[in-house]
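One chain of protein is taken out of this complex; the other chains stay put.
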Amino acid sequence: MTSESKRVILAYSGGLDTSCILVWLIEEGYDVIAFCADVGQEEDFEAAKEKAKKLGAKKMIVADVSREFVTDFIWPGIQGNVTYEDRYLLGTALARPCIAKAMIKVANEEGAQYISHGATGKGNDQIRFELAAYALHPSIKVISPWRMPEFFNRFKGRKDLFEYAKLHNISLPVNPKAPWSMDANLMHISYESGVLENPNTEAPKDMYQMTTDPEKSPDAADVLSIDFENGVPVKVTNQKTKESMTDPLELFIYLNKIGGKHGVGRIDIVENRFIGMKSRGVYETPGGTILLVAHTDIEVFTMDREVRRIKRDLDIKFADQVYRGFWFSPECEFTRTCIQKSQDGVTGSVNLKIYKGCVYVLGRTSPTSLYNEELVSMDVQGDYEPTEATGFIKINALRLREFQRLRSLSNK
Amino acid sequence: MTSESKRVILAYSGGLDTSCILVWLIEEGYDVIAFCADVGQEEDFEAAKEKAKKLGAKKMIVADVSREFVTDFIWPGIQGNVTYEDRYLLGTALARPCIAKAMIKVANEEGAQYISHGATGKGNDQIRFELAAYALHPSIKVISPWRMPEFFNRFKGRKDLFEYAKLHNISLPVNPKAPWSMDANLMHISYESGVLENPNTEAPKDMYQMTTDPEKSPDAADVLSIDFENGVPVKVTNQKTKESMTDPLELFIYLNKIGGKHGVGRIDIVENRFIGMKSRGVYETPGGTILLVAHTDIEVFTMDREVRRIKRDLDIKFADQVYRGFWFSPECEFTRTCIQKSQDGVTGSVNLKIYKGCVYVLGRTSPTSLYNEELVSMDVQGDYEPTEATGFIKINALRLREFQRLRSLSNK
Amino acid sequence: MTSESKRVILAYSGGLDTSCILVWLIEEGYDVIAFCADVGQEEDFEAAKEKAKKLGAKKMIVADVSREFVTDFIWPGIQGNVTYEDRYLLGTALARPCIAKAMIKVANEEGAQYISHGATGKGNDQIRFELAAYALHPSIKVISPWRMPEFFNRFKGRKDLFEYAKLHNISLPVNPKAPWSMDANLMHISYESGVLENPNTEAPKDMYQMTTDPEKSPDAADVLSIDFENGVPVKVTNQKTKESMTDPLELFIYLNKIGGKHGVGRIDIVENRFIGMKSRGVYETPGGTILLVAHTDIEVFTMDREVRRIKRDLDIKFADQVYRGFWFSPECEFTRTCIQKSQDGVTGSVNLKIYKGCVYVLGRTSPTSLYNEELVSMDVQGDYEPTEATGFIKINALRLREFQRLRSLSNK
Partner (left out) sequence: MTSESKRVILAYSGGLDTSCILVWLIEEGYDVIAFCADVGQEEDFEAAKEKAKKLGAKKMIVADVSREFVTDFIWPGIQGNVTYEDRYLLGTALARPCIAKAMIKVANEEGAQYISHGATGKGNDQIRFELAAYALHPSIKVISPWRMPEFFNRFKGRKDLFEYAKLHNISLPVNPKAPWSMDANLMHISYESGVLENPNTEAPKDMYQMTTDPEKSPDAADVLSIDFENGVPVKVTNQKTKESMTDPLELFIYLNKIGGKHGVGRIDIVENRFIGMKSRGVYETPGGTILLVAHTDIEVFTMDREVRRIKRDLDIKFADQVYRGFWFSPECEFTRTCIQKSQDGVTGSVNLKIYKGCVYVLGRTSPTSLYNEELVSMDVQGDYEPTEATGFIKINALRLREFQRLRSLSNK
C-alpha cells in the first residue's frame, strides 16, 4: 500500500480540536477528507470548508442529512417514546447513527479505509459513532486520537492545542471557550463538563440557546393540534395563528420554534454512561418534548392496554440500545420493527397547550380509538353488566384469600 | 344467626348516594355502622356523623389514617416512582388499601360480617376496595349495591335517588351536583365522568381545587431542597422563606401547598381500567409530582446503573399492582420488599425550582453517590485509561460485524 | 323471537356429560346442533354423530381441523418455544382457540346465537373457549351449564347424571370411568383430577396412552434430523430407517410416533390456573417435546444473542397469553407477529438422538448461522485481537470498582 492510499474521512467541525487533529493526521501520513453532517445544527459550513482546505484537507464534504434525521431517526424515536433512564430524550444518541451512516457512505465513495473523529475517550459518542461504523462497514479502521497515547500524551491540555495551532497556522477561536461543552442538532442541545461537572452547581442562565427561560417566556400560551398517522406526526396546526405544517422537516422545526419560545424541554440530570460512570448533563429538547407528550397521549388513547404493556418493555430496551450506540444492530432492527408494528392504528389528533415550560394535553380524538364513550359512561349502562364485575373480583380475590388462609395457618 | 347479627360497615361520605345506600341497607335488614377514613380530604366529618345517625346508623366511626397514608402508602409509592401508564401517580389507588385496612379493622372490632360501599360497577375502586378487604379478611362479605340488580334497577338515575331521599327524609345536597365526579385525598384529586367523558372536551377551568391555574400562579418561583434518606423524604426546606419541615405529614402537606400554589401536577389523560375499558381522567397531584421528580433524581444519582435497571422493571410491576388493587397481595409485598431493599443508600439532597406548573431540578448532592467528579472530568484523567475504551468498543462491535458479515453473504 | 330461533352449537364428545347437556338444552327449549372438532384425538366420530341425532340434535357437524391445528397453532407455538411456568408445553391451551374458531364458524353458518360446552367451572378451558368465542364473535351468547345453578344444583354428582341418562335413554358408557379426567389431541394428552388430586400420589403406570413407559421402551435409539425454515419444521428424516416426511401433519404425527415409542415428553407438575388455584396435571407431549428441543437448538445457533434475549421475553408473555386463553387478542396477535419476525433466518438442521424418555442434541448445521468456527477457535486467531478483551474487561470493571470504592468509604 502506498502512502496515498492511507485515506481518512475526518468528522470535522472547524473547531480547534478537530482542526488540530486534521493537521496531525496529515503529519501522520494520511490523506484527509474532512466531513461534516448537517443535522440541523447552526454552523458556518462554508467557513469550515475553507478552513479544512487551508489546513491541508483534500476536500471537505458536507452532507445535509437533516431531513433523514427527522424521518428515519427522530420519528422512530417518537414512536418508541424514546427516553433513557426516565428523562433523557436521546437527542445526541439519535443523531450519531445518522451521521455515521452518512460518513460511511462517503468512506465508501472515496475509497477510504479509515475514519477519524474528535470524540473524547470517556464519553458515549465515541461508542455510538464507532459501533455504527463497524456495523455498517465491518472492515473500516477507526482513528480515535483522544484514545491514542501518541496523541493524548502530546496534547495534555488546551494549552498544547493552542501552541500546536499557532505552529501550524490554525486560526484560533475568536471567542473564549465556554466553560462547558455542547452538542447541537435539530433535536436538542446538550451541555456537559466544565462548570457542570459539579452536580450541585446550577446551570448558568445564559447557557441555553434553543429555549427561552420560562421565567421570561410569553404570558400567552400557544395551542397546537398534532395529527398522527400510525404513530408518526403528519400535521401540526397552531390554533391561534392557524399556521399549519405537514412536511416532516418543517413540522419539526416549527415545534422547536414554539417549544423554544415557551421554554419547553429543559432538563438537568445525572445519567449513567455506557462505560459505567455517572455524568451530569443539561439538555433542551423543545420540539421532541412536545411530540413525546402528544405521542404518549394518542398511543394510550388508541392502543390496546396489553399491547402497550408489551410495547413499553420494548420502548425501554429500544432507549438502551439507542443510548449505547446499537442503532445498527440486529436487536435494534428487531425492536424497531416490533415497535413500528405496534403503531398500526396510532392515528388521531391531540390538542396541546404550550405555556411556560409545560406541555398540557387538552383533549384528543381518533378514528381508531378503543375509547368507547358509552361503555365507560357513568350515566349510561352501555353494553356492560355490572353484576359481572362481582365474579371478576371474587375470582381475582381467590388467590389472595388462599394466601391469607395459608399465612393464618402458619401463624398458628 | 338472628337478624341483629347482620351487621355491615358502610363506607359513608355523607353524600346522596351513600345516604340512600345506608337507608336501603337498613330496609334490607342490616345493622349499619357508618365508616369514614380521613385520608386528608376536605370533609365535614361531624356533619356526616350526625347525618348517619339521623338516618338510622348505629354509629359512625371516623378513622384518621392520614399519617399512615403518608408513611405506609405514599412513601413506598415514591420509592417505587409509582406511575401508571407513564403518567398517573396513583393517588386514588394508593389511598384505597389504606382505607380498606382501616375499615376491616373496624369490621373486626365491631364483629361485622359485611362491608358495603357506594363505588360504581364500572370503575377500579370497587376492585381495589374489595380485593384489599378479601385479602385482609378472607371470609368478609361485600355488599356492593351498584352491582346488585335489586338496587341498580330501582335506582336507575339521579331522579330515583332524589325521590328515595325525599321519601326517607334524607337531606338533599344544597349545591347542584358538579358535572363530573371527583375523589380527593391528601395526595390528589381526581376528576372523571360527566362532561369529561368526551375525551376531546377540555376540562373546565373552574374544576381544579388543589392547584392554581399556572396561568394565574405567582411570577416568582420557589426553590426547595428535599432531603432523602434511603429513598424517603425526611426534610423539606424552602430556600427563600427558610421554612423547613421534617414531620412526614407536615412535609407532605407543605409540598402540596407549594405545588398547589404554582399549579404543579395537573394531567389530563386517558387510562386503561382494570376491567378493560379506557376512561378519561384529570388529576392534580401537586406534592406527589414534586416528590417524584426529586426522588427520581436522587435515585439515579446514587444508585448503581444496573441495579436501577432491575428496579425500574419492579417499579412498573408495582404500579400495575397498585392500580389494580393488589396492594395486599403476595406479589405486591414481594415487590415492595425488593424496592425497599434497592433504596439503601438513596440518600442526599435535591434542589428544585417550582414555577408555573413545572418542577426543575437545579442540582443534587449526596454522601453516598456513585458520581465521581474526577473520573468523569474532561479536564482530569482520573483513574481512567482512555485506551481501554478501544477494546471495549471493538469487542462490542464483534457481534455487529459478524451479523453484517452474515448478511453480506446472504445477499450474495 | 320464536323458540325455533334459540339455536345453540354444543361442543359434543359423545360422552355422558355432554350427552346429558344435549338433552337438557333441548328441555330448555333450544335447537341443538352438536359439534365436534377433530384435532387428532382418537374418537369414534360416526358413533357420536348417531348418538347426537338419536338424542334429538338437529344434526352433528364434525370439523377436521387437525392440519390447521398443526400449521396455525402448534407451529407458532414451537416458534415461541411455548412453555408455561417452565414446563408445560400447552397442548390443551393451543387446541382450544383452534376448536373455538371452528365452532364459531359453524355458529355463523348455522345462524346460531348460542354456543355451549361441558367444561367445568374451575378450569382453564371454559376461559380459553369462551374468550376465543367472544373475541371472534362479540355478540355470541355462551351457555355454560356447569356454572349455572339450575344445572349444577340438579346434577350434583355422577349419580344424578346416570339417573338423568336412564330417564332420557342416553346410553351409558360401557367401561367404568377412569379415576382421572383426560384431554387428548394431536399434541398431547393431559390427565388431571381424581386420584391425581393428591399431589404426592404417583400417577398410575397404566394411565399413559401416547407414550411407552421409558422403562419398557426400546433399547435401541432412533436418530432424527429435523430441518427448519424460518423457525418452522419442514422435514424430518430418520437416520436409521431413512423414513422422511415433509407434510406438516404427517411430520408431526411421525414425531409423535417416534417420541411415543421412546417414552418422550412425560411430565408431572403442579401449575397455576388462570382463576388462581394450583392444580396438578400430568402431560405427555412426545412430538412437541422433540420439536421444542430441536427448535431451541437451531434458534440459539442462528439467532443473534440480543435478539434472542428480547424474543425470550416475548416467548414468556406468549405462553401466558396462550395458557390464559388470549390467543385471539390484540396482544397475542402482536406477540406472534414479533416472534414470527424473529424467526427470519432460523433455518438449518438439528440431529437428535431419541432414547428412553430423553432427547439429545448431537449436532446442528445452518446456512445462516452466526456461528463462526474460525473466530471461536482456540487454535486459530481468526479476525480477533485478544488484546482488545483487556479494554473490554477494564471498562466493564469500572462500575464495579467504583461501587467497591464507595462501599469502602462508607465502611470507614
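The chains carry the letters A, B and C, assigned in the order they are written, with residues numbered from 1 in each.
The working rule: contacts are C-beta pairs under 8 Å (C-beta built on N, C-alpha and C of every residue); 3 or more make two chains touch, one makes a residue touch a chain.
Just so we're clear, the structure is a prediction, and the values are computed from it rather than from any experiment.
Visitor: Just to verify: which one of B:182, B:207, B:314 or B:362 makes contact with the chain not shown?
Guide: B:314
Visitor: Based on the whole complex, identify which of B:79, B:279, B:329 or B:390 touches the chain you can't see.
Guide: B:329
Visitor: Take the complete complex as the reference. Which residues in chain A touch the chain that isn't displayed?
Guide: 304-306, 345, 368-370, 372, 375, 384-385, 387-396, 398-399, 402-403, 405-406, 410
Visitor: What is the set of chain C residues that contact the non-displayed chain in the whole complex?
Guide: Those residues of chain C that touch the unshown chain are 81, 85-87, 120-122, 126-127, 130-131, 134-136, 138, 144, 146-149, 152, 157, 181, 193-194, 197-203, 214-215, 219, 221, 266-273, 275-280, 296-297, 300-301, 305, 308-309, 312, 316, 320, 326, 328-330, 351, 355-358, 360-365, 369-373, 375-379, 384, 386-387, 389-390, 392-394, 396-397, 399-401, 403-405.
Visitor: Of the residues in chain B, which ones touch the absent chain?
Guide: Interface residues of chain B facing the absent chain: 275-277, 304, 306-307, 309-311, 313-314, 317, 326, 329-331, 334-335, 337-338, 341-342, 395-396, 398-399, 402.
What we mean here is this: only the chains that are shown with their structure count from here on.
Visitor: Using only Cα atoms to place each chain's centre, name the chain farthest from chain C.
Guide: Taking each chain's C-alpha mean as its centre, the farthest from chain C is A.
Visitor: Two or more other chains in contact with one residue: find those residues in chain C.
Guide: 304, 306, 395-396, 398-399, 402
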